[in-house]
Structures are given as structure tokens and as C-alpha cells.
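A single protein chain has been removed from this complex, and every other one stays in its place.
So that you can tell them apart, the chains are marked A and B in the order they are listed, and the count of residues begins at 1 in each.
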Amino acid sequence: MRERLRKALVRIGGMAAKETLHIRRDPRTLYLALGMPVLMLFLFGYGVSFDVDRVPIAVADLDRTESSRALVDALTASREMVSIGAASPGEAERLFRSGAALAVLVVPEGYARDVATGKRTRVQLLVDGADAVIANQLLAKADGLVRAETRRLAGPGLAGREPPLQVKVWTRYNPGARSALFMVPGLAAYLLAIGAVLLTALTVAGEWERGSMEQLFASPVGRLQIVLGKLLPYLVLGMLQLLLVLAFGVVAFDLPIRGDVALVFLVGLFFLVGMLGQGLLISVVAKNQLVATQAGALSAMLPSLLLSGMLVPIQNMPVPLQLLSRIVPARYLVQALRGVLLKGNGLDVLWPELAALAAFAVVILGIATARFQRRLA
Amino acid sequence: MSEPAVAASGLTKRFGDFTAVDHVSFEVEKGEIFGYLGANGAGKSTTIRMLTGLLAPTSGHGRVAGHDVATSPEAVKASIGYMSQRFSLYLDLPVVENLLFFGGAYGLSGTALRSRAEEMIELTGLHGLADATTGSLPGGVRQRLALACALLHRPGVVFLDEPTAGVDPVARRSFWRLIRELAAGGTTVFVTTHYLDEAEYCRRIGLMVDGRLVALDTPAALKRAFVPGLVLVARGRDLARAAPALLGREGIRAVTPFGAGLHIMVDPGRWTGEAVERALAGAGASGVRVESAEPSLEDVFLAVVDRGAKEAPAP
Partner (left out) sequence: MTAPPPSPSARVQLAAVFRKEVRQTIRDRRVMFLLMVAPLIQTVVLGFAVDFEVDRVPAVVVDRDGSAESREHARRLLADGTLRRVGAVASVAAAEEELDDGRAAAAVVLPEGMAADLAAGRPAEVQVILDGTDPNRANVAGGAVARYFGEEGEELARARLEAAGVRPPSQIEIVPRVAFNPSLRTPPYMIPGIAAMLLLIVTTIVTAMGLSREREMGTLEQVLVTPIRPLLLLVGKMAPFVVIGFVDVMLLMGAGAWIFGVPLRGNPAVLVTGTILYLMTTLGMGLLISTVSSSQQQSFLGGFLFALPAILLSGVMTPIRSMPDWLQAVTLANPVRYYAEVMRTTLMRGGGFADLWPQLLALLLLGGAILATATLRFRKRHA
């Protein structure tokens, strides 16, 4: 018994060594697999944010008084919006239509008079709704700025006194509200999913495609051993990617690790095993690499990006998609990584996520092995 | 005299420090079957790839069907057929689609293409298989289809790179029948192989060793030149036990097992068949019968490689 186990391990090791040799002989694959996370982190960390900044707005100031100019200044002072000028409403409209301006501010004639006499006064803000994200933020920003201007205009009468209701906001876990801290755990899940599912699907599908799988089966190495041996280097590669992503996050973005690092890698390992199983299943079903990639992209990449809560909060989705997200392993990994890294959660909180990942891994590996055996039978 | 179908002069290809083909020069006449022999890695495929315009030579010249391979590769490609080592066909397409695609690539179209494809299916014995998926066919059939694809546009010169690798002996023989018919019809055939029995079908043979063309002649002339000794075949019992006694004796050049018997190469002045028979019997063999035999190309090949190894490597 012991002897058989030893032999099996030696053979798995042999297959793994062969696969590693393949990867090492043409290190471009390795560079791509390890270079991709760094590039993505870099872009996400520095390039991706939903904050509006320097949105061009056209201003049609029909009042042309000191008060109206003060209002325009108040709106553009923070540089979240910048005035690109314009005099007449017609000109402003033209700038808006051409897309040069994303909003038009119309200050009506008689603005200064209304303000001075304490009447209610209305300014118009025309917003380009084609980009709903920017539009929403613009409206909220403008609302806040105009409110502040109202208070300023009220003078000592109102502004001097303490407002009767105050709101104090405490932000936990990520007080700086930095997108990078939010993105890195999500990104880790995404990259691991791509790497593990697609690389294994491709390498195994490649063996089928070239017919070398049959040749391997003619050798005394057990079939399951062949597969395990092929998957092993990709498991190691996946763990390396996780390590790289975290290290980069810590060094470049001060990503905190508030919980137990060991738990991070445990969760990562469970996730990776499931992903490798999914890759194996795809390769068995797909048989050629082209089909395998597209199937992998469809079943692993997009769900990991969009149904994992990495970019879009899950509770915002319609109920059927929320249910669908429950079978996306990346969802649990993202939740667990954010929990450990940002909140300092331990196993007591995260055991359901870990259990879900384990369940996925067991089920998918079971199906993959069954299909694999059937294909050969 | 007309221009040769294929002419190489000083053809050389270097990959970094490694010289794959080293100043190779030869000419192939129209309608000739020209065999190109050598071990794996001797530079056969690289030579073919240069002559078919797939690889640019580092130096030297090649002319195929009257066109320079370096300056007008397109004209060369239009006048040759090429069949690569792996019979590279689209395995996911039916047989007829492979023919139609390659025909189109050579500029054939419409009814001309259809009727030519029909002709090729007839010629290569693929009737009834036109709609079969190529990947489902056995190696020998794929090989004939690959040849059909290479011949669609009636090329004057055909390059066949290891055309029979991995094909069973019966299929090999029928394939060579096709090749000879082709040459009889005036097509020049340039073929590489490592099956030495096949090389006997060639009118002339070039031998490549480590990137150099070390010999070039008809099979018979090569045998005379490289195997000057007398080749004897001994049959009988306990030959293997007796063989060592011959080795080292004056005038015995080589003793090699050959089937159940022995191939013995001797200096004709010193040894005769009877002498060898006596020597073997004296060393413990019984029922010994010795006959003289024609040297095979294998003997030539071994002699050439042997000589190549003894010579100092080229600088």
C-alpha cells in the first residue's frame, strides 16, 4: 500500500516535472502569466477610479453680476468641474451637443436680485445622461456645492450658528476610501480565475488536440496521476500569482493585512483547486484549444469579473443574478480576501466562504474526473 | 541543353553559430527523381525549405524551375509542389475542401478547379472519400491526399520532405509507384527520405552529413565508389559465436549481423567466399554457406558516415 502510494507520488512528480520543463523551456508563458497581474494592478491602482475630475461644463451666465460669477466660482473651485466658457445658451447648447461639454449651467437673469431680496432662485443644470456614472456624480456634487453657496450667502445669520443637526461619519477598514484597497482582493480573484482555469484548460486541451494524451495513456502512468501531475505546476503558478498580487498591493498601495496571512493562502488554495478542476472539465468537454478558451472566458473570466462583487456590489443585482453569483467561487474568494485583509476577519467569520469554496472544488473535481474517465472508456 | 529543374550553388544557412546547410551545390535535371539522404538534423529539410522559398538562404544561390529563390520566391512557389513531413492538411475539413482550398491558393478556380480536383482524386485513389473528414483517415490516405494537394496546379517540380514517414509498407510501395509515374510524365521529383530501400528508386542520390553534401551520384556509382570491397553474405548455424574470430583478421573490413546471417565486407585480393566459409567453420559455426552479394545503400551510408566521422570536422 505504502509502496503504491510512493510510486504514484513519484509518477505525479514526473509528470509535474515534464510540465514544468515545458513552461521553463518557453518562459514567455511564465512571463505573461506573472506579468499580467503586475500590469493589471498597476492600471487598477493608478488608472481606475469612478471619481469625476475636471468635467468640462459650459456656462451660460445670463445675469452677469458679481453674485452670479460667485456662484460659478463656487461650482468650479474644486476643479471637479471646469468651465469651458460660452456666453449664449445657444453656444452652450452647441458645445453640449458636440460632447465638448458634459453639462450646461444656466444662471437666469435676475439671479443677483433674487438672492439679495431673499427670494427662492433657480439655476438650471443640463447634464449629459449618456454616461450615467458621471451624470449621477455631477448632480450630487452640484447639489452639495449650491447648498454650501446658499449657506455662505446667508451670512452670519445662519452660517455663524452651529447647525442643529450634525452628521459625523466614521469609515472603517478603508478610511481613506482608496479604490486600490477595494480592487486588489477582487483583482486577485480575477487573475487567479483566468490563470488557473484557462491555462489548465489550454494545456490539457492541447494534449488532446495533438493526440499526445492517448500516447501518455499508453504509458504505465495512471490516468489520474497524469492529470494531477499536469495540474500541479499550475497550482504552484497560481499561488505565486497570489503572492505577487499581495506583495505588490502591500508595497505599492499599502494594502493592510489585518488578519492571518495563512488564512489568505488557505482560501487561495481552496479556490485554485476548484478553478483547476473547472479548467480540467472544460478541456475534457472542449477537446480543442480554441473552444476551450472561449468556454473558459465565458464560464470563468466574466463571472469572476462581474458576478463576484469585485466591481459591482452583488446586492445591486437583480435577484436571479444574485442567486447565480452564489455558484461563482470568485464571489467567496473576494469576500474572504476582503474580510481577512481589510477587516481582520478570522475563520470564525469566514468559515462559510471556505466551506463554499471547498464544496465547489469537490463537486467540480468529481464531475471533471467522471467525465474524464468516461471519455477514455 | 536545357536549364536544370533545380540548381543549388554554394547554398548555405546558418542559425546563429549553427550551420545547418554548408555550401551545398548540385543540379537536378528535368524529369529526374532526385533522392536526398541523410540522418535527422543533417540539413535535408533546411535545404528543401530554402529551395521552396520558405527560408531565405544566408548565402549562395538556388534556382528552381528557372527562377531564383531569393529574388523571385513567388514565381518559384507558383511552379512547384511541396509536401511537408507531417502531411499538413486541415484535419477538420473534408478531403475535397482541402483540395479546393489549396487549388484556390494556387489560383485555380471554377470548373477548372473542380475537374482538376476530380482528376487528382482519381489519380491518387481517393474515390469515395471526397466528403470524409480528413482527420478520420489513416496515415497512408492522408499522405496521398497531401500529394494530391501538391500536384493540383501541375507543378514542374515537386518537393517531398520525408513523404513516407509513419506510413505502412504497402502504402509506401503504392506511393512510390505514383511518384515514378509522375517522373515518367516529365515532372521533376526532389525527395528526402531516411528509408534507404526507397532511395533505390531514385535516379541519383545526394548524401548529407552534418550540413554538407558529401556524395552525389547514381545508386550504383555510389556503391562502387564507397564500397570497394567484396560483400559476402554468410548463412548457417552458430554464426554469432564464430563471428568474433573473423574480426581483426587482415583484410576483413567489417562484420555485421544481417537477419539470421552475417554481412562480411572483405578485400577482394585477400579473401574469397570459400576462405571465409572455412574460417567460420573453423571457429565453430556449422552448415556455413557463403555467397557474394550486391552492396546495399545502407552499406554506402554507413561507409560515408564512417568516413565523415574520421575526417576532421569542417572549420
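Operating definition for what follows: a residue touches a chain if its C-beta (ideal position, glycine included) is under 8 Å from a C-beta of that chain, and two chains touch if they have at least 3 such contacts.
Everything numeric in this text was worked out from a predicted model, so none of it was measured.
For the options B:G10, B:G41 or B:G107, the residue in contact with the chain missing from this view is B:G107. Within the full complex, the residue among A:D143, A:E214 or A:D254 touching the omitted chain is A:D143. The hidden chain makes contact, of the residues A:L321, A:A355 or A:A370, with A:L321.
Of the listed residues B:F26, B:Y90 or B:Y195, the one in contact with the hidden chain in the full complex is B:Y90. Summary of contacts with the chain left out: across A:A86, A:L181 or A:A300, the touching residue is A:L181.
Take chain A: the residues that touch the chain left off the picture are 26, 28-29, 32-33, 35-36, 39-40, 43-44, 46-55, 71, 96-99, 114-136, 139-140, 142-143, 146-147, 149-150, 153-155, 157-158, 161-175, 177-179, 181-182, 194, 198-199, 202-203, 206, 210, 286, 288-291, 293-295, 297-298, 302, 306-307, 311-313, 315-318, 320-321, 324, 335, 338-339, 342-343, 345, 349. One chain of the complex is left out; on chain B, the residues touching it are 3, 52-56, 65-67, 72, 74-75, 77-80, 82, 84-86, 88-93, 97, 100-109, 149.
Going forward, only the chains that are shown with their structure count from here on.
Spacing of chain A relative to chain B, judged by their CA centroids, is 60 angstrom.
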